[in-house]
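All protein chains but one are shown at their positions in the complex.
Chains: A and B, in written order; residue numbering restarts at 1 for each.
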Amino acid sequence: MASYTHPTALVESKEVGEGTHVWAFTHILNGARIGSNCNIGDHCFIESGAQIGSNVTVKNGNMVWEGVVIEDGVFVGPAVSFTNDLYPRSARLPEAGARAQKANWLVSTTIRHGASLGAGAVIIAGVTVGEFATVGAGAVVTRNVPSYALVVGNPARVKGWVCQCGMPLRFKGERGICVECKRSYRRSGEELEKAE
Amino acid sequence: MASYTHPTALVESKEVGEGTHVWAFTHILNGARIGSNCNIGDHCFIESGAQIGSNVTVKNGNMVWEGVVIEDGVFVGPAVSFTNDLYPRSARLPEAGARAQKANWLVSTTIRHGASLGAGAVIIAGVTVGEFATVGAGAVVTRNVPSYALVVGNPARVKGWVCQCGMPLRFKGERGICVECKRSYRRSGEELEKAE
Partner (left out) sequence: MASYTHPTALVESKEVGEGTHVWAFTHILNGARIGSNCNIGDHCFIESGAQIGSNVTVKNGNMVWEGVVIEDGVFVGPAVSFTNDLYPRSARLPEAGARAQKANWLVSTTIRHGASLGAGAVIIAGVTVGEFATVGAGAVVTRNVPSYALVVGNPARVKGWVCQCGMPLRFKGERGICVECKRSYRRSGEELEKAE
């Protein structure tokens, strides 16, 4: 696919891959890294130091900060809130200025391959969302999300399990089968893995 | 009222009604339908296939997707998140590509006449918000909202009832009276209806 940048978008980064589309009023700072074949919607902001893989969909109204790592094939729904500081203060506040000078305020977040983040979800800095997991719309994620898990609520809790294709799994004992594509998974303790 | 489009707005649709105002940095795609006498705030995105009635207020920062139907007189508060897919994946993710090709991933949402959606609310695809209902700010709506109901929380639950004018109702037995305009309503099972 050919690359495309909307005339109103501001793309200052030199590290945007082939075939990636960037839509209206979006601002990508110098030093942001974005892979190939992505779709970045309107009104987004991608900060220096943010890392986005290939085949990623970033819907409208997203801000991806330094410290956020989004792997290949992820879906970031509209208006997801990422964070990179667990104890934020205005850097201009005299009482907090000393802390802002230190390097250790920055806390990383990783969204693993194939995962989905629902609309308006909030991701607290420091968590990892596992491969092919789905974070429900409006969920507030305060701890790690296992691969293939579906989490919802504030704070987010595991409510079910989803397939690589995104659809729910139905279980017979420890074996989960996708209701749509029939891929098969195996429960192993608190986790799920793909069956052969 | 005369129509108005801010110089920075991008209005590609030919189906925007008379007297509708469109504010700064807003993008309305070709194929979006918007009625007359609406107010669409800054930084909004109205997608092809979205349907908005007349006399609607869409506050800033909203994205209205294909599949979302907003009837006359609705108030959409700032930064409400609509959705149109219950099992989202990046369409560019190879493991999920087959599903994106099917037509049945799109799930509709309807906001009925006179309803209000509070700031930062999240509306899960497939629900109907009833006439003159109010969704509280920050609520996550996962099932249908009855007419005149006030819902809050994550997930959203009925917490009270509101008048057509928006103000709370006070009940004596099965009869609810608006604290402000004195319109009168009658409880009927789990629902509320306007009394004559």
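Assume contacts are C-beta pairs under 8 Å (C-beta built on N, C-alpha and C of every residue); 3 or more make two chains touch, one makes a residue touch a chain.
Being a predicted model, the structure only gives us computed values, none of them experimental.
Colleague: With the full complex in mind, choose from A:P94, A:G173 or A:G189 the residue touching the hidden chain.
Modeller: Of all options in A:P94, A:G173 or A:G189, contact with the hidden chain holds for A:P94.
Colleague: Can you say which of B:A137, B:V158 or B:I177 touches the chain missing from this structure?
Modeller: Final answer for the missing-chain contact: B:A137.
Colleague: Identify the residue among B:V16, B:C38, B:L93 or B:V127 that touches the chain left out of the display.
Modeller: Looking across B:V16, B:C38, B:L93 or B:V127, the contact with the absent chain belongs to B:C38.
Colleague: Just to verify: which one of B:A98, B:C181 or B:A195 makes contact with the chain not shown?
Modeller: Looking across B:A98, B:C181 or B:A195, the contact with the absent chain belongs to B:C181.
Colleague: Given the full complex, what residues of chain B touch the hidden partner chain?
Modeller: Against the left-out chain, chain B lists 8, 24-25, 37-39, 41-43, 55-57, 59-61, 72-75, 77-79, 114, 116, 118-120, 132, 134, 137-138, 152-154, 162, 164-168, 180-181.
Colleague: Of the residues in chain A, which ones touch the absent chain?
Modeller: 10, 25, 27, 43, 45, 61, 63, 79, 81-83, 87-96, 98-99, 120, 122, 124, 140, 154-155
Please note the rule applied: only the chains that are shown with their structure count from here on.
Colleague: Could you tell me the distance, in whole angstrom, between the mean C-alpha positions of chain A and chain B?
Modeller: That pair's centroid distance is 26 Å.
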